[in-house]
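Sending over a structure as structure tokens; questions will come in a sec.
All protein chains but one are shown in place.
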Amino acid sequence: MRREVIYILIVAAITVPLFLPLGLKQRITPEVEKFYQTVEELPAGSSVIVSFDFEASTVAETKPIAYAVLRQLFSKNVSVISLSMLAEGTGLGYDFLTKITQEYNKKYGEDYVFLGFRPQYQATILGLGEDFSRVFPRDYLGNGLSSLQLTQKVKNYADVAMIISIADGDLPQYWVDYAQTRYQKKVLAAVTAVMATTYYPYLSSGQFSGLVGGLKGAAEYELLLGQPGLGSKGMEAQSLGHILIILLIIVGNLTLLAKRNK
Amino acid sequence: MELGTLTAAILTLFIFSFLYRDNPFYKFAEHLLVGVSVGYFLVISIDNVLLPKITEPLFQQKDWSVLLPLLAGALILTRLIPAWSRWSQISLALVIGVGAGVAIPATLQAQILIQMKATMFSIIPPEGSSALLYIFERVVILVGLTSVLAYFFFSKEHKGALGSYAKIGTYFLMIFFGATFGYTVMSRLSLLIGRVQFLLGDWLKFLN
Amino acid sequence: MDLLIVQIFLLSFNNSRLNILIALVIAGLLVFYFIREAKKKGALYLRPISGLTAIEEAVGRATEMGKAVLYTTGLGKMERVATIASMNILGNVARKVASYGTPLIIPCYDPVVMAVAQEVVKESFAKEGKSEAYRPENIYFVTQSQFGYAAAVDGVMVREKPAANLFLGTFEAESLILAETGNSIGAIQIAGTDSTIQLSFFIVACDYTLIGEELFAASGYLSGDPKITGSIKAQDWLKIFITLAIILGVIFSTMGLDFWSNLFSLK
Partner (left out) sequence: MPLRLPLLVVSISALFMLVQFFVKANFLDSAYQEVLDWVQIIYLFTLWVGALNLIKLHAKKTQDKRQAFYSLVTLAGILLMLIFGLSGGKATGSAFNWVFENVQVPLQATMFSLLAFFVASAAYRGFRARSGEAFILLAVASLVMLGRVPIGNLISERIPDLANWILNFPSMAARRGILIGIGLGTVATALRIILGIERTYLGK
């Protein structure tokens, strides 16, 4: 089979379901359920850290996850202190936050704050544990932290209920290694599918209080929220794509076998 | 049509042209991406980091304490001049030393001690669970973990009992790599779905 | 005076972190001891790594067929551990290649890596007394674009049809493209990297794969560097301790005693 044919097949496999929904049913995995429940149990008025630890390359996966997580947080009247450990995540995180806070009529400075970007993960995570305003004298928009209502009362990890890292790399591990071990904060990880398998030991040991993986995780989350969105829309395309890849592997191996036996 | 969407769509197609082969359109888009990302990083790092952390305390609050780290940082810039570059080693040494110093306890705790503790379970099934399955699962974890450690044991040749046990380790590794393989394929397809949704939905408005 | 410092230290010691201190002391002593041993004795015993035998066979087959060997260290910068490990292995491969007179092609992603690779290969050829056969033009810088690099290496594979492809170092998403083309030209392929994701692809696309620590051990085995061999030895001992501690933990927990597992917890 020529390469071009394979390329056309893969495009077809993921395009057709976008036009002709198959109406397939979703199932929810315990790790996503646990993530959702942990957030659900937050008392109203508490604060959490949401860290946008991803770059634009994985936005197709991280955007649906970020939307779903932010929607749950804001619908529960939890305040969000947000930042990014990667420069590119800063712009994306700010856009996502702006969009979702508009949906829920949230006020900047009272219900949420966006701190922005800091280089060097370890020093940043450790520094935030002592004092937010020392690491970030000003937020992303240039406001002094002491001039914002939210950061007047939430000053370091002691004042937040949990840390949520939405990531396409190993940052959730840094949050556990540096924020959890020293400050005993709950860490929740929402990651791209590529990263998900590597994090199961952290889930099993309880270092993560929940794990959402990839577009599939986002789709489950949307189902729990009762708000189908980007994740759910992609799931059927994903289904056909997977079937095609499996078929290609089988056919490829069989062809080789047939050639050898000749 | 919105100019932004059109720009994004054209650039998207430029990148896809790589599938035919490496060509000037792809090269243009790729070089543009490198330039724009570096520019973006520089702006964020100046506006969001340099100004509030250094410039402002120094010039507005006359806080001289930031001079020292600024100087240490500036030493790093000597790396741009080969003859002076070794001076950057002093500042680099601080970053590496601090990194090593904080990494040791953090790694020992989060990646070793707690992972060990999580494996020190009782194999007596809790009430209300399926007893056989519970015991089987604990055995799987125990054998999986220790056989993988045996596979990465280099002081003794993999023969006899150690050899067989390490072989079991390879099967566990294959299961893990298989799961990772599946999840990676999943991720890659999601990224393409995202782009197709953009081209057909946001740009051409075929999807509602 | 000293006593006073010790007293202050003891008084202000954070007791909840005692277990970490103990772990640190054990690890520190082992690493220190074995590196010293390795320096004294020259080299410590490490088991032969089967991936290295596979590399040898691949180079041998390329020679038989009169075709080239293609070697790449991937996208890693020189300071990456995987790149350094790859250079140690490259030195060995270059000696084999020099003694057989097989061409060795190394397209590079990073100019610094290229310079080091040239040095390493040149030295190996000299050691084999084949300095005149060394071809620096076969070790060249390609581009710093990830997919551009993959496309260029693909081109080399299709044109030169190497009999063996060695991918040892740091690889990212481009690994797929490299391994697939290598497969289509029927080359023997051996890979080694520390990236979990790329490993999962390499294992099914290559004939042999060095997994994570194996790559580092292989480099220690070949170079005999006391830093590496000593550390590997220390880590081996720690693995034994960890295994024993876990087994004890399971036994005690099953007996309903949790004093042992509590020693390992965060307080």
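Per-chain numbering from 1; labels A, B and C assigned in written order.
As a convention for this text, a residue touches a chain if its C-beta (ideal position, glycine included) is under 8 Å from a C-beta of that chain, and two chains touch if they have at least 3 such contacts.
Values in this document were obtained by computation on a predicted structure and should not be read as measured data.
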Contacts of the unshown chain among the visible ones are A, B, C
Specify the residue from the set B:L94, B:A131 or B:L204 that touches the hidden chain. B:L94
Which candidate, B:P125, B:G182 or B:G201, sits in contact with the chain we can't see? B:G182
Which one touches the absent chain: A:S51, A:S165, A:S209 or A:Q238? A:Q238
Contact with the hidden chain only, please: which subunit C residues? 9, 12-14, 17, 20-21, 24, 27-28, 31-32, 35, 79, 81, 84, 144, 147, 173, 176-177, 179-180, 183-184, 196, 200-201, 203-205, 207, 212-213, 216, 227, 231, 234-235, 238-239, 242
Contacts from subunit B to the absent chain lie at residues 3-5, 7-9, 11-12, 15-16, 18-19, 27-47, 49-50, 53-54, 65-66, 68-70, 72-74, 76-77, 79-80, 86-87, 89-105, 107-108, 111-112, 115-116, 118-119, 137, 140-149, 151-152, 169-186, 188-189, 191-192, 194-195, 198
By the contact criterion defined above, which parts of subunit A meet the unshown chain? Give residue numbers in ascending order. 1, 3, 6-7, 9-10, 14, 24-27, 29-30, 55-60, 88, 91-92, 94-95, 98, 118-120, 122-124, 126-127, 130-131, 134-135, 141, 197-198, 200-201, 203-204, 216, 235-236, 238-246, 248-249, 251-253, 256
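Here is the rule we use: only the chains that are shown with their structure count from here on.
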Compute per-chain Cα centres, compare each with the mean of all protein Cα atoms, and return the closest chain. B
Centroid comparison with subunit B (C-alpha atoms), farthest chain: C
Separation of the C-alpha centres, subunit A versus subunit B, in whole Å, is 14
Taking the mean of the C-alpha atoms as each chain's centre, how many Å separate subunit A from subunit C? 32
Note: subunit B residues in touch with at least two other chains are 105, 109, 114, 117, 180, 184
What residues in subunit A touch two or more of the other chains? 181, 194, 198
Could you list, by residue number, the parts of subunit C that touch subunit B in their complex? 17, 19-20, 23-24, 27, 44-49, 145, 147-148, 151-152, 196-197, 199-201, 203-204, 211-214, 217, 232-233, 236, 239, 242-243, 245-247, 249-250, 252-254, 256, 260-261, 264-266
Under the stated contact criterion, what part of subunit B meets subunit C in this complex? 18, 21-22, 27, 30, 34, 104-105, 108-109, 112-114, 116-117, 119-124, 138, 142, 145-146, 149, 152-158, 173-174, 177-178, 180-181, 184
Please name which positions on subunit A make contact with subunit C in the complex. 181, 184, 194, 198
